[in-house]
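With one protein chain held back, the other chains of the complex are shown just where they sit.
Moving on to chain A:
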Amino acid sequence: MKFNIDDLPVVFPYDRIYPEQWEYMCDLKRTLDASGHCVLEMPSGTGKTVSLLSLIVSYQQFYPTKRKLIYCSRTVPEIEKALAELKRLMAYRIEHAETEEEKENERNFTGLGLTSRKNLCLHPEVSKEKKGRVVDARCRDLTSAAACEKGRVNPGSVPLCDWHEGLNELEPGTQLGRGIWTLSDVEQHGREKGLCPYFAIRRMMPFVNVVIYSFHYLLDPKVAEQVSKELSKDSIVVFDEAHNIDNVCIESLSIDLTRPMLDSAARSVSRLGEKIEEIKVTDASKLQDEYAKLVEGLQEADAARDEDAFMSNPVLPDDLLKEAIPGNIRKAEHFVAFLKRFVEYLKTRMRVLHVVAETPLSFLQHLKDITFIERRPLKFCAERLQSLVRTLSLTQLDEYYALQKVASFATLVATYEKVGFLLILEPFETESSTVPNPIFHFTCLDPSLAIKPVFERFSSVVITSGTISPLDMYPKMLQFTPVVQETYAMTLSRNSFLPLIITRGSDQVAISSRFEVRNDPAVVRNFGSILIEYSKIVPDGIVAFFPSYLYMESIVAAWNDMGILNEVWKHKLIFVETPDANETSIALENYRRACDNGRGAILLSVARGKVSEGIDFDHNYGRAVIMFGVPYQYTESRILKARLEYLRDAYRIRESEFLGFDAMRNAAQCVGRVLRGKTDWGLMVFADKRFARSDKRAKLPRWINQYITDTAANLSTDMALVLSKLFMRTISQSSTENQTGISLWTLEDVLKAQEKRKALEIDMGMQAERDEEIDEDEYGDSGLPDEILAEMEVDP
């Protein structure tokens, strides 16, 4: 269907559109027009991706500026899904273009996805490697500039990758044709033509209109510099599924070092030393050349950097890049001695048997006192190592992995010496263990540091997800000012999901996963009876989430002793998620099988686990999801504590506020797994009395919260069962009412809505509209029993 938003003609690839999709597009357009950032929350399964793509592509095609779209998603399947969606959209656009010229224009629109070498490699040996790191290293051995040069001068002297070589005969920008290429398309193409998919995509990057890749390519400074450097300033950046974006930011600037890594780094250093001695005898001019280049400054070295550069420097300020490498690490042997000293120093730190927390500044001071290493050379450590590796044309770089880690550690410490970072040494893995296994954490406490370059560089950044409530938390944590900040309700012709909060068991004992009561037999029994009762009444699949693996283990053991599991087995099979990925995927496969053949199954899993993040339980795979307890983080973690303290100091976000926010976004993520589209239906059971508190409920996404009625907010198990049965009886009736016009719009409805909005704006002015919004916001939060409960009965 085609319609206009303001003056922009939008092509939407389906005949019907959801009202929230239309609103979403309107707000998105507002953001793009203002060249600002926005935070948008839209329920899962209401076609977020397609609305995003269809609006932005329309925008790109209509305006002559041709802003590039950078779409970041979390996992490879999600990237593939988005690409497929884009392909469908473009096919529709080509089909419905009016003139031949327009058709041509649509055909020239190019979109690509990028993922790691491991997922794309075609080389018969390299692609067999299991670890991504090894694939990267072996690929570099075969494709680095030095190896290629040698191979071309003297064919057969060095092994080269035929697929990569095939690429060189093509003009830049023609490695792949125009149009949309999904990852599997590129791989297919590569197989047929004998081209390397990875490098084909990499070389096409400057010429495409849409790039879809993972968060890390933009946020992780170690990668971003390399992959995303040439993207222009006016690009539109979209972070989809961005509810965990702050954690991604923090991870990308944090490094952990362990004892074995240091040992391995020390070995690598001595190997580097030997290599230098060797090359001094055979080919001293190489080192001389490098030396001369370094004297001139980094700029030239930077220009020479090719795609084979194995690791990039963390965001160095621009003025630093222009500076030359400090004199005392200019010579190769000096640098090796420098690295050796630094590694030895870190080893001495690892010997301490008590927890140490210090600021980077004090770390640097101590380092200087003991080993006389100054800050400046430390800052250039990663850069210098990269240059040395290139000069020595080392192969099998995966063996130098630990050393690279140490070098980036050095660079990060020296670069971010100011606030927002902390070094924590934890000598023991757990409180009770006696054998030291020290880990040196360099942790970033401030997520805004990693994402700051993105906000500064790109004019429009869109942060969107199904569960991103409370919306104002994200701008606060990431330090940006959004133009639009909006959450959309789900329009439904009938309630297709039922959220319930169970606060006490049938025996009226309050249930909670609070630490003090979590192993109380009464609570465990009540949790168990919820599981039994729901296994009796819910068809097909049930997913149950626990706050942690530890708690799940203890509670399942207790259920076994109480005979609860035996009772559940009568109705459904039980599968358990474990920290092991393979085990979990087998469990999932069998769970799906049991759901499909009608036996029915229960999957016990963990919030923040693999299942809670990426896997959908649509339709019969998940008819009910039960949250046992509030999924708080492990609060004894020192890193978390440091982060909380930082948030409190710097941004005035209270500990309890942040922990509650984090727990609720994970809970929402978990229960959101069950509903993937408007034809789907399911139960959402929150089993903990703390969910009934108003501060917790307010943190749930609006589309869930609006359906929590006062009656459903404070239930005992048997009351919840009555409601659930009632709900299932109504939902199982085939829906007779026509959804069109209410939750599904045709073109006429869209036009009508636009008219209406315009009329509203003119007639009542902005004031009236604002009033309406306020009215809408007060969803189901009044009434005495609920209020009194929230305020009085529940402990603070």
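The working rule: a residue touches a chain if its C-beta (ideal position, glycine included) is under 8 Å from a C-beta of that chain, and two chains touch if they have at least 3 such contacts; residues count from 1.
In this section, contacts and distances are computed from a predicted model.
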Exercise for review: Assign the chain not included in the display its UniProt protein name, restricting the answer to "RNA polymerase II transcription factor B subunit 3", "DOG1 domain-containing protein", "Large ribosomal subunit protein uL22m" or "Proteasome subunit beta".
Suggested key: "RNA polymerase II transcription factor B subunit 3"
Study note, to complete from the structure: Only one of A:Glu102, A:Asp256, A:Glu358 or A:Asp520 touches the unshown chain, namely A:Glu358
Revision key, fill the gap. Checked against the full complex, the residue among A:Cys196, A:Leu394, A:Leu644 or A:Ala713 that touches the missing chain is A:Leu644
Check your understanding: In the whole complex, what residues of chain A lie against the chain that is missing from view?
Key -> 295, 323-328, 330-331, 333-334, 337, 340-341, 344-345, 347-349, 351-352, 354-359, 361-362, 365-366, 369-372, 417-420, 422, 424, 636, 638, 641-642, 644-645, 648-652, 783-784, 787-788, 791-792, 795-796
